[in-house]
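Beneath this line is the structure, given in structure tokens, with notes to follow.
One chain of protein is taken out of this complex; the other chains stay put.
Let's look at subunit A:
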Amino acid sequence: MALGAEASGRLAALLRDNAEQVTKRWTEIVAASLRGRLSQAELRRQLEELHRALVATGEQGTIDLDTEHATELRAVLAELSRGWARQGFSATETAIAVFALKDALLELIEARGGEGALRDYVAFAGLIDQMGLFTFESFVRTRESLIADQAEQLLELSTPVVKLWEGVVAVPLVGTLDSARAQVVMERLLQTLVDTGSPYAIIDITGVPAVDTQVAQHILKTVVAARLMGADCIISGIRPQIAQTIVALGIEFGDIATKASLADALRHVLRLSGVETARRQSRRDA
């Protein structure tokens, strides 16, 4: 809802003439809802900035968030909600920061009294609602971009290829293995095989909650690709419930070696590559 030119002027004048009182009361109300998670001084600074932008916009005439001359006001609101979203404040808390201006204004208008007081307050409240909604939207946008960033980071994070031994690399898979991740895993693994010249690769699926036909197909393709490059693949981390599910589904791993744990797989590979492992005798037995 836009605020007419006249009302805007009155609001700007009201805010300007009582700047100290309004920002002080505004800060108090918001601070109470935040319970000390943002310092009073910092909060005061942010609200004063918003106050300034609101006065500046009001002095130029109609306050409407959709128009050209409200650009600064929009920027200040967006900046505030972005900052709060990143600091982990909730959407409600961020919106309350704007809505609290209503309470501060109401006290002012009540004290002043006069004929158009009620009409003015309703008009002002409408504008503040619009500002609150705008804050809310920027807040959600910020959160969404945060989530998208994190999803991207997860894709990077969750697919490390680690060297377990001379000539043995392992990929510990964690979470859901969709096509995008399967592609990343396969590329990483094949590249690491080339870089390290390893003849053995272990794919560990301990962290994969459910192995369905799609996941199995991705793993099988990775194994076949690794074989084409001359490397042997072992699948480890097959838990009892996964084994039973794979059998019921009818998936066949053919001649691909599978082991219950990563340790078993490593022992298997070391034996294949001719590394002798022996348990050291304890002193008492000697």
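Throughout what follows, a residue touches a chain if its C-beta (ideal position, glycine included) is under 8 Å from a C-beta of that chain, and two chains touch if they have at least 3 such contacts; residues count from 1.
Criterion: contacts and distances are computed from a predicted model.
According to UniProt, the chain absent from the figure is "Anti-sigma regulatory factor", selected among "Teichoic acid D-alanyltransferase", "Anti-sigma regulatory factor", "DsbE family thiol:disulfide interchange protein" or "Sarcosine oxidase subunit beta".
Among A:13, A:210, A:224 or A:263, the one in contact with the hidden chain is A:210. Only one of A:125, A:174, A:225 or A:251 touches the chain withheld from this view, namely A:251.
Even with one chain removed from view, subunit A keeps its contact list with that chain: residues 176, 178-179, 209-214, 216-217, 240-242, 244-245, 248-251.
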